[in-house]
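Removed from the display is one protein chain of the complex; every other protein chain stays in position.
And now, chain A:
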Amino acid sequence: MSRVGTPLSPQRRRFLQDSARAAGGCVAAGSLLAWLARDARALPAEALRPPGALPEKDFLSACIRCGLCVRECPYDTLKLAELGVDAVATGTPYFTAREVPCEMCDDIPCVAACPTGALDPGLDNIDDAKMGVAVLVDQENCLNFLGLRCDVCYRVCPVIDEAITLETEHNARSGSHAIFIPTVHADHCTGCGVCEKSCVLPEAAIKVLPIRLARGSSADHYLKGWEEKEAKGAPVVEGIIDLPDRLPGPGTDNLVAPGGFEPSFKLPEVTQ
């Protein structure tokens, strides 16, 4: 309305066109970049981050891919992902347990070297690290599950008897032996991968998996009755009458049991 009579300036038109072109190009390029950024979050299950690494999404906002953690690693465990070779976000540090596991240095030099806090400097005890959780993934090939005493994963575990214990069970196959089941306790497992590295099988039967794959989680509202009862020192629900249980034995209609009697009714006969 106000523009009636005033010719639209060609400069203005040009400016708007140029801006629209640039903005359009940026939206296209930006979308591509955003897609790459989301894609980079998909960390392969075999790739483990160094100790103290922030959760993957936060890690990618914090890691500047300088490689200082790699340089400080005395065991050459850590490496930087190479473009197009490793399926890990390019240039970020990771390790593969089956190749070189984390030796869990007491002074955690990789964390100390990180200039940005992508490896959380709050981690001051390597036993608190959570690089992943070991899972005995193949019970059919694990030598201990077959009734043999391999025990290697248990023996090499840096947190032996806490992160991995041997639980005995009856060996039903032989009928007279025990099975020593290597059992991982996730609260104590740091995910260092020494067990996976040491497994004597051609393909490890115990593997360190990222926590998201290795663990379930308990619902917040779940309470364990026996724990509640113990904490209270009394039954959780009050006023319960404990009735006597009906057991097989004298006084029942179970004919097999000593003292059993005929039931008061008869089942219909089966006609041939």
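Methods note: contacts are C-beta pairs under 8 Å (C-beta built on N, C-alpha and C of every residue); 3 or more make two chains touch, one makes a residue touch a chain; residues count from 1.
Convention: contacts and distances are computed from a predicted model.
Student: Quick one: the chain not pictured, UniProt calls it what, "Amino acid ABC transporter permease", "Tryptophan synthase beta chain", "Phosphate-specific transport system accessory protein PhoU" or "Ferredoxin-type protein NapH"?
Tutor: "Ferredoxin-type protein NapH"
Student: Touching the absent chain: which residues on chain A qualify?
Tutor: 18, 22-23, 25-26, 29-30, 33-34, 36-38, 40-41, 57-58, 60-68, 70-71, 79-80, 82-86, 89-91, 113-118, 121
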